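Take this structure, written in C-alpha cells, and hold onto it; I'll ask about it next.
The complex appears here minus one protein chain, its other protein chains still in place.
First chain written, first letter: the chains are A, B and C, and each begins at residue 1.
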Amino acid sequence: MIRFNCDYLEGAHPKILKRLMETNMEQTVGYGEDEYSIKAKEKIKDICGDKNLDVHFLVGGTQTNTTVISHALRPHQGVFAVETGHINCHETGAIEATGHKVIVLPGEDGKMQACEIKKYMDSYLIDPSFEHVVQPKMVYISQTTEVGSLYSKAEIESIRRVCDEFNLYLFLDGARLGYALETSANDMDIPFIAKNTDVFYIGGTKVGALFGEAVVISNDDLKKDFRYAIKQHGGMLAKGRLLGIQFLELFTDDLYFKISKNAIDMARLLKEGFENLGITFAETPASNQIFIILNNSFIEKLHTKFDFEYQYQVNDFETCVRFCTSWATTKENVETLLKFMKENI
Amino acid sequence: MIRFNCDYLEGAHPKILKRLMETNMEQTVGYGEDEYSIKAKEKIKDICGDKNLDVHFLVGGTQTNTTVISHALRPHQGVFAVETGHINCHETGAIEATGHKVIVLPGEDGKMQACEIKKYMDSYLIDPSFEHVVQPKMVYISQTTEVGSLYSKAEIESIRRVCDEFNLYLFLDGARLGYALETSANDMDIPFIAKNTDVFYIGGTKVGALFGEAVVISNDDLKKDFRYAIKQHGGMLAKGRLLGIQFLELFTDDLYFKISKNAIDMARLLKEGFENLGITFAETPASNQIFIILNNSFIEKLHTKFDFEYQYQVNDFETCVRFCTSWATTKENVETLLKFMKENI
Amino acid sequence: MIRFNCDYLEGAHPKILKRLMETNMEQTVGYGEDEYSIKAKEKIKDICGDKNLDVHFLVGGTQTNTTVISHALRPHQGVFAVETGHINCHETGAIEATGHKVIVLPGEDGKMQACEIKKYMDSYLIDPSFEHVVQPKMVYISQTTEVGSLYSKAEIESIRRVCDEFNLYLFLDGARLGYALETSANDMDIPFIAKNTDVFYIGGTKVGALFGEAVVISNDDLKKDFRYAIKQHGGMLAKGRLLGIQFLELFTDDLYFKISKNAIDMARLLKEGFENLGITFAETPASNQIFIILNNSFIEKLHTKFDFEYQYQVNDFETCVRFCTSWATTKENVETLLKFMKENI
Partner (left out) sequence: MIRFNCDYLEGAHPKILKRLMETNMEQTVGYGEDEYSIKAKEKIKDICGDKNLDVHFLVGGTQTNTTVISHALRPHQGVFAVETGHINCHETGAIEATGHKVIVLPGEDGKMQACEIKKYMDSYLIDPSFEHVVQPKMVYISQTTEVGSLYSKAEIESIRRVCDEFNLYLFLDGARLGYALETSANDMDIPFIAKNTDVFYIGGTKVGALFGEAVVISNDDLKKDFRYAIKQHGGMLAKGRLLGIQFLELFTDDLYFKISKNAIDMARLLKEGFENLGITFAETPASNQIFIILNNSFIEKLHTKFDFEYQYQVNDFETCVRFCTSWATTKENVETLLKFMKENI
C-alpha cells in the first residue's frame, strides 16, 4: 500500500533520528530547559530576525492551538476563524473546552478576509447589547490553510491592519509552514510572519520531525507566564530535549526548507498528472495538499493499491478526496500512482 | 417615554407581588425545598400531564440554558442551534464557557430544520475522522424563536424523530412559551412539549414574574443530580420560595395563559397598525415580537417619545428594530404609538 | 415551627417590598442600566467614600464569587481560601468549574492568616518547579467568616500588606457584611474595606433583601469588561431594577445598618441564654451565627418545635448545630426557644 493520506505517514527525517541517537544517553535537565532547547530557540530567533521573541516547543498542533488561544483570551473573549479553520472543525472542540467561542467568519478559498473581520467588528461595536455577545480578541489563520491555499504578504498585512484597528491578536498556525514557504508562487518569509503576527508556530510534526511545534511569541502580553500554560495543557515534555534536538537539526543547513521543497516538487508532479488525466480539482492546488473529485468506483479501484483521505461526499457517485505529499514523498511513488490511474481511469 | 424594547420592562404581575407580600414574613427552608416550591412543582407536573417529570426553578434564561446544557453533555459533545439561537449569539459565550461547542445549523425563519440535523449527522457519521469533530448530542430550539416565529406540532415531531434516530436530546427554551401558546394560529400545548422533548423550560421572567424559569425534565438520564448543577451555576436561590410562590401564582386560575394572551392581542394591534402604515416587516410577525425596518430619521423622531430595540443596520439609511408587547402592554400605549407614527411618517 | 436555620428564612424587609410594589408598573430598561440601579450605585460609592469605584449588582453569593474570581484570574492562577471558606466547601465546586484551583491555607478561627500566605508564597517562589504549581493570584476572605468570626482592621491590613508584597488581589466576601459591621466589638467600616481590598461585595440576600449582592471594585484591572463576566455567569438580571431598587432602599435612612443591628442584638440574647444553660460553644460566638454542641436526644426534642442547622457529628452522642439570627428575628422567638430549652434540658 502506497499512502498519500497526509503529511505525517513516515517517522522523522533520517538526520533527526540520527541526532536523537547520538545524544540519546546524554543526561539533560527536563522540561525544555536543556542546552539543546536553548540553542534551538536561539536559532529560531535568528531565523525570525528578532532576538526579542520568545520561543517554546510543544508536542502537537491541537495542543499548541489550545495552549496559545486559552493563554491569550480572557473568559468572555473569542477567536475568529473561517469555517474550515482547524480549530473550528478538527480538534474535537478543544478551544471551546477551554471556554472560548470560535467565531466563524466567511472565508474565501479557505482564507480569512480582512474585510469580513472589519464588517463583523463594525456591527459588533454598534450593537448596544454588545456585552451579551462574545468579545472578539484574536484572529486565527493558518498558512497553508486547511484547503491548501496561501496568504500573500499583502493579505497578511490587510489582516494585521484590521487587527490593529480593533485591538485583536493575530495568531498564525504554521503546522504546514514549511510547505507554504517553499511554494514557488508564494512570497512569504518567516521574518515577515514574525513581524506581522502576535504569535505563530512553525510546524514540525508535518515537516520532518517525529513531532513538535515551535511557538514564536512577539507580543509581550502573551509572553508572560506562557510556560505555566504549556504545563497545564500537558505540553511540557519531560524530556524536553527531544524537541530541542529536532528543531536544532531542522534548522541546521536549511534542512527544514530543503525537505519542504521536496513536498512542493512532488505536489507539482501530482497536480500535472491529475491535470493530464482530466481530473476535477475541488480546490485550486497550491501547496502540498491536492483535493480532487473522483468517481466512487474509481476510488474503490485505487484503494486496492493506494491510500488517500476521504473529505466529503459530492453526490451519490462522486467523493472529494485529498492527496498529500511531504518531505518523504518519493518521485517513484508519485509515478506509480499516476501510471495506475492512467491505466484504470 | 413609552417603551416597547422588550417583554421585561415592568416588574411582576400585581397578583404575584401581592402573594409575595402576603407570605413575606413566613419562615421557610431555603434552596427550593419549601412548601411553595413543592406545590408549584406539582402544579406544573399536572399542567404537563405527567407526574413522572422533574421540575426545578432557576433565576434567569442564560443560567438555565447553561445549567441544562452543561449538565446534559459530556466534554466532547456539542449542541445544535440555529444561527439566531439565543445560546449562539446572546449569552456572551456562556455555553462555550462550560466547555461545549454550539454547532450552528442553517435555520429557516429562525427555526431548526429536521432535515438539516439529519444531513449533518449523516455526513458526520460517514467521516472516518469523526473523533476529531465534536460529537453532537443535543438539539436546542426555542418557542417562540428569537425572531418571533413558532414551531408547529408537526415540526417538533419531525425534529423529535431525527433526535431519536441519532440519539440526541431535544431541549426547548421556553423563555417566551406563554406567548407562543396564546398565538391563535399555533396549535401547541404544554403536554405535547413535555412529551416530545427531553427537557424544556417555562419562562417566567418575560411572562409576568419578577424573574424565574421552570425547568421540566422528562428524560431520566438528565434528572440525576440536577440540583448539584443548579447550585454550581449559581441558580439555587437561597430564598427559593420566591420562585415557588411566583410559579404557583402564575399557574393559579390560568394567569400565565391569560396574561400571555394580552401580549398577543396587543401585538396583533401593532401589526395591523404597521401594515396600515405600509411599514416593511423584517420577519413575518407571528407572536409578541415584531421586527420592522424603519428609516433612520424616522427612528430618531420616534425616539423622542418611544423606545424600542435596535437589531441591525439594513443599509446606510435604514435599520431593523424590534417592538415587543408583553403581559403588561396597554392598548392605550399601542394606540399612542400608532397615532404618533401616523402623524410623523 | 420557629426557625433559626439561617439568615434567609423570611422574604425581604417590608420597606423593600413596599418600594418594589410602588415602582412595579414603571417601565425601565433592563440589565442594570435603569435609573434605580444607577442611583443605588452612586449611593454605595458615597457610603464607600470613593467615587472612582465600580459597583455592580448580582443575584446571589455563589454567582458573585464565581464571577469575580474567574474574571480576575488567568487560567494558570488560583485563589487562596481557608478550609472553611465558602468557595472551598459550599459552592459545589463552582470556582473549579471555571478552571481555577482553590488553594487551601490553614486558618485560625475560620480566618485567613497573613503569615500563612507569606509562608506559602515564600516557599512557592523558591521552588525551581514553580511553573508546575498553580500561581497564587488572589486571597479570598469573608467578613463575617463561615464560623461567625470577624477580622479586625489590623488583621485586614496585615493581609493587605502581604497581598501587596506578592502582587495578589484581595477579595472580601461580604454576604454577611451588615452583621459584621454591627457587631459591637468590631471596629470595621465600609470605607476601610473599600480601601483595603481590590474587590468586595455587600450582601443583600442575608441582610434584608429578597436577593442581591453589590460588588464593589476598586482595582482598575478588575473593572474592565466586568459586565461581560456578569452576563456570561447568568448574573445580569433582565429586570435589573429589582436589584437597584432593593439596594437603594437598603441604603436609605441607614436601613441596612439598623436591621443588621437587630440580628446582633438577638444573637447576644441567644448567646447569653446558652451560657446560662451551660451549653458548649463550638466556636467563640461573635456575630449572628452561634455554633453549639448539643446532645442528640435533646436535638430531637428541640426539633418538635424549632429548626436549626446541622453542622457535623461531634461523636456518637453529640452534634454541632448552628443557630442564626437575622434582620427578622424577634425577641419573642428567642425567648420562646430559651424557655423551651430551659424546661427540657
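Quick note on the criterion: a residue touches a chain if its C-beta (ideal position, glycine included) is under 8 Å from a C-beta of that chain, and two chains touch if they have at least 3 such contacts.
This is a predicted model, so every value here is computed, not measured.
Student: Touching the left-out chain: which of A:T62, A:S158 or A:S287?
Tutor: If we include the chain that is not displayed, A:T62 is the one touching it.
Student: Which listed residue (C:D34, C:D54 or C:E131) would be found touching the missing chain in the intact complex?
Tutor: The one listed residue touching the chain not shown is C:E131.
Student: Of the residues C:G30, C:P75 or C:P285, which one touches the chain left out of the display?
Tutor: For the chain that is not drawn, the touching residue is C:P75.
Student: Footprint of the hidden chain on chain A, which residues?
Tutor: On the side of chain A, residues 1-3, 5-6, 8-12, 14, 17, 20-21, 23-30, 59-64, 66, 91-94, 97-98, 205-206, 210-211, 228, 231-239, 241-242, 307, 328 touch the unshown chain.
Student: Which residue numbers on chain B touch the omitted chain?
Tutor: 31, 70-71, 74-76, 98-99, 131-132, 135, 225, 227-229, 231-232, 236
Student: Spell out the interface residues on chain C facing the chain that's missing from view.
Tutor: Its contact residues with the unshown chain are 75-76, 78, 89-93, 96-102, 104, 123, 126-129, 131-134, 310, 312-313.
Everything below uses one rule, namely that only the chains that are shown with their structure count from here on.
Student: With touch defined as above, tell me whether chain B and chain C contact each other through largely the same residue numbers, more than half shared, or through different ones.
Tutor: Same, since over half the interface numbering is common to both chains.
Student: Averaged over CA atoms, how far is the centre of chain A from the centre of chain C? Could you give it in whole Å?
Tutor: The separation of the two C-alpha centroids amounts to 49 Å.
Student: Report the inter-chain centroid distance for chain B and chain C in whole angstrom, where each centroid is the mean of the CA atoms.
Tutor: Spacing between the chain centres: roughly 33 Å.
Student: Name the residues of chain C that each touch 2 or more other chains.
Tutor: 98, 228, 231-232, 236
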